[in-house]
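Every protein chain but one is kept in place in this view of the complex.
And now, chain A:
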Amino acid sequence: MTLIKKRLAASIAMAAATAVVATTAQAEISDDEVRIGYLADMSGTYRDLAGPGGLTALEMAVADFGGSVNGAPIVVFSADDRNSADVGANTVREWIDQRNVDMVAGLVASSVTIAVTKVLAENDRLGLVSGSAASSVTNEHCTPNHIHWVYDTYPLANGTAKAVVEQGGDTWFLLTADYAFGHALEADVTRVVEANGGEIVGGVRHPFPTSDFSSYILQAQGSGAKIVGLANAGADTVNAITTASQFGITQSGQQLAGLLIFLNDVHALGLEATQNLLLTTGWYWDMDEQSWEWAQRYFDEVGRMPTMVQAGIYSSTMHYLKAVEAAGTDEAQAVREQMASEPINDFFARNGRIREDGRMVHDMYLAQVKTPEASTGEWDLYEILSTIPAEEAYRPLSESQCSLVQN
């Protein structure tokens, strides 16, 4: 055999071998594509905390990962759930039936998330929940098919409510959004307030969403409680704080405690109305160098600073893609196992790990809204007061009602 012929034979053999290796690797990835569906409120009350900005964060993660996993391209679909559990569940069912979607990201309103994760469990696909607050998502509603990433009502109550009671705010009136998330937050806050020697003296469950809070604020004023706790989110919280300032709630000696406040809420309300408000957050764009760098890249794309949810969408998607790569498959249980086997320490999460109930526990932060004088820019809104360590922040597994946890 001549040299040329030898070389030719060798390259053919090598090409064939590569092709075999490539196909076996890709055979593990369904349809030769990693298909991600992004489901969130894209147009309503919760749009600004996740919404289109969250989709950008997800696409940034996909681009940073290189656009493909082991040679299989990553494809992203997105849809608006309009905060409706039916719309959300039907969209995801359609994604699975018609497009064979492997993973669903985003997931904001807790009621939507609880409905969607049931569909994911029935079809054995994976869900990465970044927007939802209800701690019940990984408690009584836990499934082997979803992971809750950014925060939940347990650390919110543990951080904010505890700090407020310790400062002397021991009688509370709660304004609660009347659905899964509000109920979960109400339960968690009640537990923390009572455990720290405080008392819930009254409360109202208001419809979701509500634009006029004057009647509820008046009831809160009449209750004589020192603290008016806002167990709601998004536009409801913004509306409630606006109305409370019109009715002079602080002048009459009461104090507001916002239990779930996002960066975009504080930005919309302005520092004048929100200064000194205590809040608990899973991440803040200016909390350190790493966060700042990522936030600047996001800002260049979107023109706004990211919320903790948008940062969490990037972080969870990145961790997912790495797990798919390492596991060599996009099969839900294998990926989840791989994800849980790696600790999470990136720009978003510190001391993060995924527990068997699907909760990603990581350090949380108690923050205070800056005064207008202390703020140096449009987005310079929080001061981080203290860190709540990952293992203390979230509901301990010993109290868990999740069927995946053996108690």
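The criterion applied here is as follows: a contact is a pair of C-beta atoms (placed from the backbone, for glycine too) under 8 Å apart; a residue touches a chain by one contact, two chains touch by 3 or more; residues count from 1.
The rule is simple: contacts and distances are computed from a predicted model.
Peer 1: What is the missing chain called in its UniProt entry, if the choices are "Branched-chain amino acid ABC transporter permease", "Insulinase family protein", "Trk system potassium uptake protein TrkH" or "Membrane protein"?
Peer 2: Options "Branched-chain amino acid ABC transporter permease", "Insulinase family protein", "Trk system potassium uptake protein TrkH" or "Membrane protein" narrow down to "Branched-chain amino acid ABC transporter permease" for the missing chain.
Peer 1: Pick out which of A:29, A:238, A:308 or A:339 touches the chain that's been left out of the picture.
Peer 2: A:238
Peer 1: Among A:178, A:286 or A:383, exactly one should touch the missing chain; which is it?
Peer 2: Hidden-chain contact among the options goes to A:178.
Peer 1: In the full complex, which of A:115, A:269, A:287 or A:367 touches the chain missing from this view?
Peer 2: Once the missing chain is taken into account, the touching residue is A:269.
Peer 1: With respect to the chain omitted from the figure, which of A:221, A:255 or A:315 is a touching residue?
Peer 2: Candidates A:221, A:255 or A:315; residue touching the omitted chain: A:221.
Peer 1: Considering the entire assembly, which residues of chain A contact the chain that has been omitted?
Peer 2: 43-45, 47-48, 178, 204-207, 209-212, 214-216, 218-219, 221-222, 235, 238-239, 242, 246-248, 252, 264-265, 267-270, 273, 304
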